[in-house]
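For this depiction, one protein chain was excluded, whereas all remaining protein chains were kept in their positions.
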Amino acid sequence: DAMAKSKYEYVRTFEHDPVLLPNTWVVVRLDGRGFTKFTELHSFAKPNDACALRLMNRCAEQVLRDFGDVVLAYGQSDEYSFVLHRASTLYGRRLSKVITAICSTFTAHYAFQWPQVFPADRPLRAPATFDARAMCYPTTANLRDYLSWRQADCHINNLYNTCFWALVHGGATAQEAQARLTPTVSSQKHELLFQQFKTNYNDLPAQFRKGTVLARTSLDDRPDGGDDRRRKHIVVLHEDIIGDAFWSRYSDVLD
Amino acid sequence: DAMAKSKYEYVRTFEHDPVLLPNTWVVVRLDGRGFTKFTELHSFAKPNDACALRLMNRCAEQVLRDFGDVVLAYGQSDEYSFVLHRASTLYGRRLSKVITAICSTFTAHYAFQWPQVFPADRPLRAPATFDARAMCYPTTANLRDYLSWRQADCHINNLYNTCFWALVHGGATAQEAQARLTPTVSSQKHELLFQQFKTNYNDLPAQFRKGTVLARTSLDDRPDGGDDRRRKHIVVLHEDIIGDAFWSRYSDVLD
Amino acid sequence: DAMAKSKYEYVRTFEHDPVLLPNTWVVVRLDGRGFTKFTELHSFAKPNDACALRLMNRCAEQVLRDFGDVVLAYGQSDEYSFVLHRASTLYGRRLSKVITAICSTFTAHYAFQWPQVFPADRPLRAPATFDARAMCYPTTANLRDYLSWRQADCHINNLYNTCFWALVHGGATAQEAQARLTPTVSSQKHELLFQQFKTNYNDLPAQFRKGTVLARTSLDDRPDGGDDRRRKHIVVLHEDIIGDAFWSRYSDVLD
Partner (left out) sequence: DAMAKSKYEYVRTFEHDPVLLPNTWVVVRLDGRGFTKFTELHSFAKPNDACALRLMNRCAEQVLRDFGDVVLAYGQSDEYSFVLHRASTLYGRRLSKVITAICSTFTAHYAFQWPQVFPADRPLRAPATFDARAMCYPTTANLRDYLSWRQADCHINNLYNTCFWALVHGGATAQEAQARLTPTVSSQKHELLFQQFKTNYNDLPAQFRKGTVLARTSLDDRPDGGDDRRRKHIVVLHEDIIGDAFWSRYSDVLD
């Protein structure tokens, strides 16, 4: 039998196994698949559903717990980016293993933890699925630009969506809301929210405007005022990561 | 804001995006991560847990439903292989998208469908996760050799495990069982089962000995004797796929 | 010293080493770099320089002599395609080694054999250089389509160039010739050659119209009527390789 098997073993040589360049920051980004339909099926609040965001963040935190080489994560909407330390040798840096293990862990916890986050009258009706990809960044400047890109994307989308859903909740059709917003620039959207809906955009929850950062740091940011500086723990933040302030404060994250 | 974002967009050029060679059979194989621990946590029956196998098969069937280009799947133990038709252009055959989308779909259904398959006194205590990889096979002969390799592996492992657990359930320690089996060849394992445990190995369920094949065919194998030949449907089989008989009978699977 | 060296050896892990999929036809195509300038510098006859083509063919033949796994080559203009047998394990099918070794061999012989092919009053003034790429074809049909593509390209370019240079040699400027040809289809170009230049395109040398095929065969095509069928030798042909006739006659080339 083993002999019978051995004559087929040659098929292993066809395996496709690219390796992520050593000594680079590896970013694995997950994106929800078909989430427009998924959010409708589960009646997500618009433009932001607090339970859904909480669940995304819990899944991301689980990824950090399971993969010690992930030093930082950034999430917004139905996407999450995970940063592997440039020195990581996780799975020999094989692309397929790295992206599927992280994607599967996130996906599994999304279904598993749903009932812990959503109320009983909002059960999971169909499972959420994600795809994933990997990028290698040779320098910290490249990595920060990547994260800035995602946070700028969060800002643009959330400002638009906040206006869009304000108009729709105010009685406009989707077509009308879109027509109203298409010609506007950022300042005009702020103005529209303020004039028409008495909403100061900057007063909205930072989580909606900035997304969520999970970082592994020895800096103590935990609300209980604990003082465990012996080893890094995970902090959850909703801050600007485009400017330098965050990176000065949490300078040990990329160490 | 859009301008601010655009200056970061260059980071997209770092994306790592290998493509699976066109006109080849693509096999995506999923493997359970840390399943030794997972099976202990959930008290899987040994050597085979019927519920666990049923759940694996349901998840695989879901993959065939969601991905029309998957023409065949083969599963055994905690692994499943999915065959994409050589003409498939799923996601432009981009490796990352293909393996993560399939892996995530399988993973999500594993957690989601668990309560539908396992009794209430066997709840999911921690989510199962999987990794995935892809292989390209240029010829049908190569593809069949791959599938033969997996089924030969199933046979070797299941024969060993059947003996091992018979000895352990009969009072042996794991070490004793292993020592008893290490020097034996296949025929001696059959003999051991028959002499010592009155078990004819070939009478054990085919699912345990052969694994599970899901195939998309227009051939009618459904127990209700239906006659829907208008389009292919999915059949679930526990048959030898090493010899030619299966491939003669289900010749339309690889069409 | 060896110890000093060993601390740097880790840099080898950064090597980029993709492998050509096993059991596929590998085509390595070389293209002349900056040949417009090169042909002017060396006063190549237009549209076809017999010496230049002879040199290309000699270099290609040398590649077949040095690389036993190359079963066929097809050349036209300043390009040459080499077909490695699908069973080839040359350099472990590593892309970099395969394309650079073949490209370097061809390039080296181009400079080395130039004086053997060109008359003494046409010395090599600057060395010709080439780039190379590789493609994997899973089926013989794909491979034949590749070769058909190159021969169709040869035909289209040569018909155009034959007309273009006839007009230019007849006194037209390059702009006038181009303007005259742009609106014409194939049959009109044939007509133009016949009416204006009394040239029947199909009477031009087959080498110009069809390009050159080098094939390794046991079929005896050698002019000396030899009968060495014991082992394959290299034949040089200027035939249609789009239709089936060539492949029927030389059926052992791809064996």
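A, B and C are the chain letters, set down in written order, and residue numbers restart from 1 in every chain.
In this section, a contact is a pair of C-beta atoms (placed from the backbone, for glycine too) under 8 Å apart; a residue touches a chain by one contact, two chains touch by 3 or more.
As the structure is a computational prediction, the values presented were derived from the model and not from experiment.
Student: Considering the complete complex, identify which of C:135, C:204 or C:236 is in touch with the unshown chain.
Tutor: Touching the chain that is not displayed is residue C:135.
Student: Of the listed residues A:139, A:157 or A:196, which contacts the missing chain in the full complex?
Tutor: Within the whole complex, the residue contacting the unshown chain is A:139.
Student: Using the touch definition from the top, which of C:95, C:177 or C:253 touches the missing chain?
Tutor: Residue touching the absent chain, from the options given: C:95.
Student: Hey, which chain A residues sit against the chain that's not shown?
Tutor: Touch with the absent chain occurs at residues 21-24, 86, 136, 138-139, 142.
Student: Pick out the residues on chain C that sit against the missing chain.
Tutor: Residues 1-2, 4-5, 8-11, 14-18, 20, 30, 33, 95-97, 99-101, 103-105, 107-112, 124, 126-137, 142, 145-146, 148-149, 152-153, 155-156, 159, 186 of chain C touch the chain absent from view.
Student: Residue-wise, where is chain B in contact with the chain that is not depicted?
Tutor: Answer for chain B: residues 13-14, 18, 21-23 touch the chain left out.
In this text, only the chains that are shown with their structure count from here on.
Student: Which one of the chains is farthest from chain C, going by Cα centres?
Tutor: Relative to chain C, the chain whose C-alpha centre sits farthest away is A.
Student: When the C-alpha atoms of chain A and chain B are each averaged to a single point, how far apart are the two points in Å?
Tutor: Comparing mean C-alpha positions, chain B is 30 Å from chain A.
Student: Got the chain B residues that touch at least 2 other chains?
Tutor: 136-137, 142, in rising order.
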